[in-house]
Structure formats: C-alpha cells, structure tokens
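Omission of a single protein chain aside, the complex is shown with its protein chains in their original locations.
Chain lettering (A, B and C) follows the sequence in which the chains are written, and residue indices restart at 1 in each chain.
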Amino acid sequence: MTAYRRFALGLTVVAVPLVLALLGPLFVGDPGPRGVSFTLGGGHWLGTDFVGRDVWHQVLLGGRTVVLTALAATALAYLVAVPVALVSALTRVRRLEELLMRPLDVLLAVPSLLLILLVASVFSPGAAGLALLVALVNVPDAARIVRAAAGEAAARPAVEALRMQGETWWRIAVGYVGRSALRTLAADAGIRLTGVLYLVSTAAFLGVGVAPDAADWAVMVDRNRTGLLVQPWAVVVPALLIVALTMGTNLLFDAALEKKAVPGAKASREKEGRRR
Amino acid sequence: AGGTDDRTQSTSGTPKRGGRLRAAFAGGGASETLDPHLANLFADVARAKALYDKLADYGADLSAQPRLAEKWEPNKTLDRWQVTLRQATFHDGKPVTAKDVLYSYRRITDPEQAFRAKASLEPVDLDASRATGERSVEFVLKRPTAEFPNILAAFGAYIVPENATGTDFDKKPVGSGPFRFVSFAPGRSAVFRRNDDYWDGAPHLDEIEFVVANEESARVNALLGGQVEYAHELNPTTARAHEAGGQIEIVRLRNSAMQAFCMKTDRAPFDDKRVREAFFLIADRKELVDGALSGAGEIGNDLFGKGYEYYAADLPQREQDLDKARALLKKAGAEKLKVTLDTSAVAAGFTEAAGIFRDQAAKAGVTIDVKMGSKDSYWSDILDGGTLCCYRSGAMPIEAHLSQRLLTDSTTNATKWQHKDFDALYQQAQSTRDKTERAAVYERMQRRLYTEGGFLIWGFADWIIGTARTVKGVETKAPANTLDWARFDKVWLA
Amino acid sequence: MASGRSFVVRRLLLGAAQTMAVVLLVFALTEALPGDAAVALAGDQPDPARIAAIREAMDLDRPAYERLADWAAGLLHGDFGTSLASGRPVTQYIADGFGPTLLLAALTLALLVPLGFGLGVLAARHEGGLVDRMVSSVTLAVYAVPEFALGVLLVTVLALKLAWLPPTAVGYGTDLLGHPAALVLPVLVLLSRPVCSLSRLVRAGMVDALASPYAAHARRYGVPGARVRYAHALPNALAPAAQQLARTVDWLLCGVIVVEALFVIPGLGTVLLNAVAERDVPVVQGLAVVFGVLTVLLNLGADLVAHRLTPRAGVAA
Partner (left out) sequence: MSRATQAAVAEIRGLRVEIDGRALVDGVHLRVPPGKVTALVGASGSGKTTTGLALLGEYPAGAQVTGEVRPPGDGPVGYVPQHPAAVLNPARRVRALLDDIARPQVRHLPRAERRKAARALVLRALEDAQLPDAEALLRRYPHQLSGGQQQRVVLAQALLLGARVIVADEPTTGQDALTKSRIVEQLAAVAARGIAVVLLSHDLDVVHALADEVLVMREGRVVESGPVARLWTAPRHEWTRRLLDEQRAAPKDGTAAESGRPLLEVRELTAVHDRTVVLRAPHLALHSGECVAVVGRSGSGKTTLARCLAGLHGDHDGEILLDGRVLPRSLRRRDRAQLAAVQYVFQDARAAFDEHRPVLHQVARTAVRLRGTDERAATAEALATLNRLGLPERLAHRRPGELSGGELQRAALARALLARPRVLICDEVTSGLDTVTRRGILDVLAGLVGEEDDLSLVLITHDLDTARPAHRIAVLDAGEIVEQGSAQRILTAPQHPFTIALMRTTGRLETGTRL
C-alpha cells in the first residue's frame, strides 16, 4: 500500500528505459537504407543519426549494452572497492591501511585519459575489458568514499562486541559496518552508474570496448552531439533515456532505504499516532 | 538559395578599408610557434601566410601561381631554373633578395632540422644553386623537374629574412607578408597589423587577430555571438543549420579534402588486383558522402584531384556493383573475406566512413572489422601496418600526390604502390616540356590507378568556413591549402 | 593533537613517495603509448626519415630511463625541463594554464559548497517528501545530461538567443577576471555534476544523522533547526562528502577538458590534452608532478576531515 506508493515514482521513471533496453532488441525491425546524416523525415520518425541511420532503430538497439556494461562495471568497481575500504576501516594496523589505500591514491592522480588511451592502443579490449577498465578507474574513488562512510561505524562498540563474539570478518565488515554505510554506498553507486555510462562512451570513441558507431545510448549522445541543433532527437532521446535510468534507479534506492519513521522527530510521530 | 546570391556579393562590391577581423581556427595549444617553416596546422599556415610569402602558391586548380617570384624559366633539360624575384620588402624595410631566398631554402633543408618542406625541396641541389643577381636565383636540380614551380609553392616553403633564427620568430617575426607582427600568445591568439607597403597592395583590414578554439562548436558559438567574424573548419551539420538562417555566411570550399580507403597492394588480400577492383565496386559513394560527410562533398572516382589541373575527368564514374564485386572475389578465391579496417578519430568522417563501408561490404559477403587506432600516431601506424585503412588528403597538385605517395621511393607510400614502369612514367612526365604531352602521360598514370590502384577514393569533402555577414571578399573557389584560402589581405569588413 | 601532527607528517612523507609513483607511472604510460613526439609532430606526413631526424633533434633516440633520470635530476633543482614540441620551459606551460583553471575552480567551489550541502541537507530534511523527490530528481537529471549537451544548451539559450552572456571566452586569453560575464556559463556547466554527487552524498549521510538520537536530543532542547542540521548532524554526515569534495576539486584543477574546450578557456586540462596528443613527455611529466602533489594534498585534507569527525576511530579495539 504505502510501500507501493513509495516506489511508484522511481518505478515509473525507470520503467521506460528499462523496458526499451531489455525488450527493444526483440522488436527492432530491418534497419532500412541509410539516409543523409542528421536529417528529419524520410520515414525516420526520430530522424537519422551521424551516419545516416534511423535513430529510433538505434534507440531500440542501444539500451542493452548500456545497462549491462554500466551495471557490470559499477558492480565490479564496488566488488573491489568495498572490501578494500572495509579492511582499511577495520584494521588497527596503520601500515595495512596505508598499503591498501595509498596506491589507490596514486591511481587517482594519474589522468584517466592517459589510462584509457593506453589501454585503447595497447590491448584492444572488448566489452568485458572495457567493463574492467572502467571499474578500475572507479575503484579508488569508490574505495575512499566507502572508507569515509565506514570509518565511524567501524569504531562503534557494537563492532567491539562482535569481535568479542569471535564473529567472522565478513559478518563484521559487510553485515554490520557495510550495512551502516549502506545509504552512502547506494547514493554513491547511483551516481557512479551514470558516470560509468559516459565513460563507456568516451572509451568507445578512443577505441575501447564497443565500436565507435555502436548502437548504445551513451555513444549516441556523444557521437550525435554535432547535430544537436539540426537534428536534436538523436541526442535528446537517448539522453532522456539515460536521465530516466539514472533518476529512476536513484529514486528506487531512496525509496528502498527510506526510514520508516524517524525516531525523535516529533512531528511525524504525532501524525502517525493520530492516524491510528 | 539566398546563400548563392550573398556569396557572389561577398566577393564583389567596393572594398572598405579599416577594422579588425577576428578569425577562429583550431590550433596546436601552448606549443604553437610563428616559425613559418614549422607550420603544420591550418592555423599555422594562416598565420604564416599573413606574415610571410612563398615564391609561388597554388591557384584554385592547384597550378602554381607566381608570388614573390615574378617569373621562372627552365633550361632545355628542365634541370636548371632561373627565378626572378619581384620587388618586395620585409617588414623591417629591407628588400627581399636572392640571398634571403637561398637562406630560407637552406634553413628548410638543414639536415640537423626536420622541417616539413624539406621533402618537397629534395629535388633542388642547393649547394649548386646560387644568386645570379640581387633579385634572381638560379636553381640547380638533381633531375629534370617539369613541375618545379610546384616546389616553390610547397607547403611551408616560406621566405624569411637572411639569418632569421628560431628565437626571432616568436618574439619579433619579420616577413614580407601583408600583415606585420603585433603580438602572439601561443595557443590563444596572434594579432597582426596591416602592412601598408605590401607588394600586392595593402590589405583592407587594419588588424587581424587569429584566435584559437579547438572545439568546432566553440568556433560556431563565438561566430554567432559576435566574438569572431571568421570561423574556420565547420561541420557540415553546422553549415546546414545556419545556411538558411542568414545569421552568418557559410562558405564551402569545394574539393578540399580527398576521402579514401587505402589498400596495401603488396599484401594479401589486396595484392590481387581483382580484390582491389571488387572493393572499388563495393563502395556506394553516395551513401558514404551522405553518411560520413553529411552530404557536404562530392563523390570520388578513385582518382585524386577532382577539378585540379591534369585530372583525368573522362574516366567513367564508378558505381556500386555488388554482383560483380562478389564474382570478382570469387574468382580471386576470396569469398568470405575478412579484413580489418583501421580508422581513428584523427579526421572528420573517418569513423563514420569506416562504419558505413563495413555495412556495405557485408552485403558483398566481406566481413570488415573496424579497428579504432590512436589518433596521435595514426598516420605513421598506417603507413606500413595493416591492410586497409581510412585515408584523407588535403589539396595538392596531382603531381605532388603521385610523387609523394605512389613512387617506389615515395616517403609516404601508404598503398605500397611500387611499380618500376609507373616510376618511369613519372620521370617521363617530369622531363616533358610540353604541357599537353605531359598531361597525356599523367592521364596514362591515372588510368592505371583507376583500374588497379590502391586508393579507393570515394569522395571529396567541402571545406566549410563561416563568416559574419559583414565580412566580404572571402574567396569561395579556393580549396584548403591554396593561395586564396585563409587569405585575409583581400577581405574587408562592410 | 600530537597524534594528528604525526599523522600529517607521515602522510606527507608518503605523499612524496606517492607523487614519485605518479610521475613514474605517468612516464611509463606516456612512453607506452604508441608513437612519440616525433611521430605526433610528423602528423599526416609520416616520412620515416623525417621522423628519425626529429627524434634525433629531440634527443628521443636516447633510452627512456636516461631521459627520465635527466629530467628527475633537473627537477631536484626546481627545473621542470623544456617542452619537446616548442622548446619553451614547462613551468611556463603550467603557469599559463594554472591561472584560468584556478579561477574557474575557485568560483565553482565557492558556489558548489553552499549549494551542494544546502540541497543535500534540504533533501534529507524532507526525506521521502515532495521536496526531497524534487531536489533529487532535478539534480540527478542535470547530472545525467552530458556536460557537452548542457553547455550547448546553455550557450544557445543564454548567450545566443537571449544574448545575456558571451558564448565563449575566446580571445580573452588568461585575462578572464576582466570578463566576468564569460565565466558564468562555464561555472554553471562545471557545477552541474558535482552539485548532484555532493548533495546526494550529503543527503545520504544526513538522513541517518538527522534521525539519530543526538539530533533528536538537540531538537528537544530547542537548539534552532538550522543549527541542529549544520552543527550537529552535518559533521557526522560529512566524511564521505569531504572525500567527494576533494575529488571534485581534483577534477576542477586537472580535468575540466570539455568545459575548457567548449568555452575556449586555456586551462590545465587543455594543456594536458595537447601535451598527451603531442607526446610532449616533459610537459606531461610536469603536469603529473602538479597533479600528484595536488591529489596528495587534497586526499590528506579529506582524510583529516574524516579523522577529525570520527574521533573514536583512533581508540576502538
């Protein structure tokens, strides 16, 4: 009932891009002949893109890679960042923390442009390699934020009590400290997902991962931008889809983590009391 | 439609004197210099052109036009050329002399240095060449060179005062060009003032400022917002958006950039000329021009230099013929062919063309794998590596194209087109004094390239320039790199 | 806080090592990139003989470690070396690029901090409510629009259609302060993303902090609402946001390539981009030193904030 309402907004917003992304490729027809790039009309109801392809056709095709690569890369980044951050938050050995975190700082200071360029030219990684690379670029950042969020929880007496019980590291780290930092983690992940989307498209242009003219919303936004004033749909539609995806996922996160009622906040409590 | 009218207007009318024109170019960042011999980018050339002169420069059909050289005269064997200089002075008041010319050319060919024009000046034997008078030079060549004037017009072969050194160029460059130096901030702007003593007539403008804006949309926005009056190198889409609007003028310089795929003829699968022909037949040139150039260009016929002097215009236009292509491939035993097409974001339209050609080839049963390469080292990577790549070239005389790219010892022979008989034809042309006879030899060479060459030349891109409506006198028939392109001494502000 | 001081000293020492690592890594990366300065300079005229000549002229024919050692030796005397491409001193490159970059960063930051924290706190206060949804949706939407598209949109509307502001800073060179109007659009575009990331993190921390018993206690005791939010709850929500802020400053100082290109601002991002494209190793190296030091200092700053805000972290078992 109310839970339903909480999720309603996020669900509606995320539904369009998600459905398009997952089902689009199933309903896509024949691409048809190319037209002149960046034109409207001629049977292309969203016009043509930078190489004269039908934009709607590309939109239908372009969601799956976006969603999958971005999700995979983000997940991968956290898979590394969270344990690293939690180890360093929970350890008493300063040297271990420095050993884990300082090298990541080095990575932060290296322009990611250089990294991607290098990877682009030395290996020529496919989608999986791209996800790895993008994840790698995101690890130091994510690790620092998780570390900062976990710092306070890791020092709580509850952690001491868990240690006293001989609780496993994973339970302490993930089950308690991670759980306490969950909201920050979700917020960070939600935004990072979007950053990752665009990093994927930048990388594509430099020759990593997907082809530079791939049907991929982020790539579309990037590559069609020259025609923004002549044929805006080629940018606007995929951009809106990405906006919806970002907004929707984040709102869903928000709703999922919403406090049921805030202890100590009188106003909400009284209302609840009266509602009965 | 209105555009055409305006354009004729812009070159006619009475010039008005005065004003400052700001021109936006893509630039080279903080390492830009005003040394004309180091000129590499369009912005460098535009600045060099304003400050300096060459002995000759290219006309609209890429034939050499006299500039500082008043006239040139070869001997019988075409290996000694007498060049007479016109009366001109440098900005510091000293006359331009034969000594300056020889100094400039010697500087360019300095073995310690690596100036770009060095390769172009290679046929000249500078040790043997000498000044025969205050304003006359005798150039001794290593071999007969009928097209010697092209050398005088070569990219970067500017005349600087004797003893000018590297450090002078950034602080106080002195040339003989239409504008004098005022200030220069590398990667940002360069301001020049009118040279009232210019031999070709003083410019109309009081001042010209070159500003650097690497991003195309920044140049357009600056132009639309009245921050500059001239924006070089615009996208076709931008041109389309503003052509009708009337806010700004769009100038299209036709036939400026040759667009091609380049097949390495010395290795499989392109060492078989049937495969090369099949590829010629696979290309749907119209689709490529529409898709990759957004329609802003003309289709090509696998020959360089459409509209230039000596262009073999009589050869039939090649059309897509997938059936024939498939048959040829079959004959060559190259069914289910797989090739990698190298491309890179190094030039506009490259990645687009690659994608489109990949799809076209697929219809003929050829699988093309598009590989994005590093844009900073692309040209040197594709020179020897790979089998198939995207290629482009700015305007240059057909002779230069042949000599630089298609002879056994050419420095940038990207198609690996190495044939003794072809080299011989080139030598024959260079030793032929009569122009029509020479044209016939060029025709034979081009026919050969048309049937079995390594360049699949699918189009010629327009070079697009935007100007404010007040800017008049911008030449519209000058492909990029020619004399009248980016030339500001004939431009005025209405 | 003696332990605080030793913490800083240790981190600064480590920072020196980190900067060295950054420089080494950047050097290795630039070297590993295909092509070198000679190839880049040759451009579409990759005449092998010419490339070899350029290489010799630039000393590129010497082994990489020798060049690195020379460069490092120079650095010890405060000499950053000279650019391969132009022969001008690297310090000049950095000095020229730093002005505009610093100005943009400072302005952006001056707006970002109040805006990011303000919106984050506002959203957290109304968690789940209309205001929260609005703030979150709008900032997220703006975040998800690529900088480039946003820039073009703003320029088209505010500069070209309405003519309120100049569309670019072209021709102003480094004298941006003389043309403050030209800074408005770049700063707006620069703000668009960090406002979202910062406010989202602040919001996340604040939701928990505002719901904590100590915030309730302060409220109970009549501490004014704003004070409860900013003085009581915010410090407990600050650590991740401080990290994010450090990253943002880092980005503002080193990597606003799109905005610099779009508005023709010759900052450090452009210098880096060009230097990498030209394979101008000494310039890239010089920038690596600057970026390394900046990152180390910023990280240290953020960690100090986190350290200060979780005082218990030092004593827990």
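Keep this in mind: a residue touches a chain if its C-beta (ideal position, glycine included) is under 8 Å from a C-beta of that chain, and two chains touch if they have at least 3 such contacts.
All of these numbers come straight from a predicted model, not from anything done at the bench.
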Visible chains that the absent chain touches, using the contact criterion stated earlier: A, C
Candidates A:176, A:205, A:233 or A:253 - the one touching the absent chain: A:176
Of C:20, C:216 or C:257, the residue in touch with the unshown chain: C:216
Where the unshown chain meets subunit A, residue by residue: 92, 152, 156-158, 160-168, 175-176, 179, 260-264, 266, 269-270, 272-274, 276
Contact footprint on subunit C, counting only the chain that is left out: 2, 212-218, 220-223, 227, 231-232, 235-236, 309-312, 315, 317
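Keep this in mind: only the chains that are shown with their structure count from here on.
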Remotest chain, subunit C as reference, centres from CA atoms: B
Subunit A and subunit C, separation of their C-alpha mean positions in angstrom: 20
Chain centre separation in whole Å, for subunit B relative to subunit A (CA means): 45
Residues of subunit B whose C-beta touches two or more other chains: 217, 374
For subunit A, residues contacting two or more additional chains: 117, 121, 229
Of subunit A, residues touching subunit C in the complex: 6, 9, 13, 92, 98, 102-103, 105-106, 108-115, 117-118, 121-122, 141, 144-145, 147-149, 151-152, 154-156, 159-160, 163, 183-184, 186-188, 190-191, 194, 198, 221-222, 225, 228-229, 235, 239, 242-243, 245-247, 250-251, 254-255, 257-259, 262-266
Residues of subunit B touching subunit C in the complex: 22, 24, 28-33, 40, 111-114, 116, 118-119, 166, 185-189, 209, 211-215, 217-218, 221-222, 224-225, 227-228, 374-377, 379-381, 383, 392-393, 411-412
Residue ranges of subunit C touching subunit A (in the complex, touch as defined): 14, 17-19, 21-22, 25-26, 29-30, 32-34, 127-128, 132-133, 136-137, 140-141, 143-146, 148-149, 152, 156, 196-197, 200-201, 203-205, 207-208, 210-213, 215-217, 219-220, 236, 239-240, 242-244, 247, 250, 254-255, 257, 272-273, 276, 284, 287-288, 291-292, 294-296, 299, 302, 306, 309-310, 312-317
